[in-house]
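Missing here is one protein chain; the remaining ones are kept as they sit in the complex.
Entry: chain A
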């Protein structure tokens, strides 16, 4: 949540060479990081701000807060969606200006819902579920490094995430309960979306970017079991929502 203070206001326009850093796409990046990165990319595309995506093995260490992704704009480095939204707002680009107070409160609340339930569930499945951790997360996370560093880093990250899960009360949950929470979260999002194109009015907001980032990644990532993707797929309006955003904003990206 660290964001360097900017000395001058929105005077500088968005530079052409803005870059976004994330871990290596093919071998290293994990579900939760990929979701966060995609959310930021979607948000920037919705604002019409061009950004180049660079994949670096040590992106997590380069980031000022230790979280992925982070963007390098001009001479400033900002990480995570929340601070990036504030940063672009200071530069005069915002998607949520047209909302009234109650809608803005709802938007912030639903963004926290996604962070609190979906992101935490993704972290749980990645690191606290033994089969996923052993087969996917640990090998991928430390793939750029050689023995014994890869073992040390992987176990360190796993231990750190497990401690966090215990602190927030998710340590005692079973995998079934976590899937239930994901279902509940998706149901809430599906209810809120209803039959609209986007969550608020006809224009997308940062909430749409965040939801898209997470749901699209869940649907397109292969895990040890397809249970997570199945739970999301049971809500058809969320599926069409993801497809719509992909076609509108990521059309040039060849999948």
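In the analysis below, a residue touches a chain if its C-beta (ideal position, glycine included) is under 8 Å from a C-beta of that chain, and two chains touch if they have at least 3 such contacts; residues count from 1.
Operating definition for what follows: contacts and distances are computed from a predicted model.
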Can you pick, from "Metaxin", "NUDIX family hydrolase-like protein", "ESCRT-II complex subunit VPS25" or "AP-2 complex subunit alpha", the UniProt protein name of the chain not displayed?
"Metaxin"
For the chain left off this view, which of A:136, A:185 or A:215 is in contact with it?
A:185
Please output the residues of chain A touching the missing chain, sorted low to high.
1, 65-67, 101-102, 104-106, 108-110, 112-113, 115-117, 163-164, 167-169, 172, 184-185, 187-189, 191-192, 194
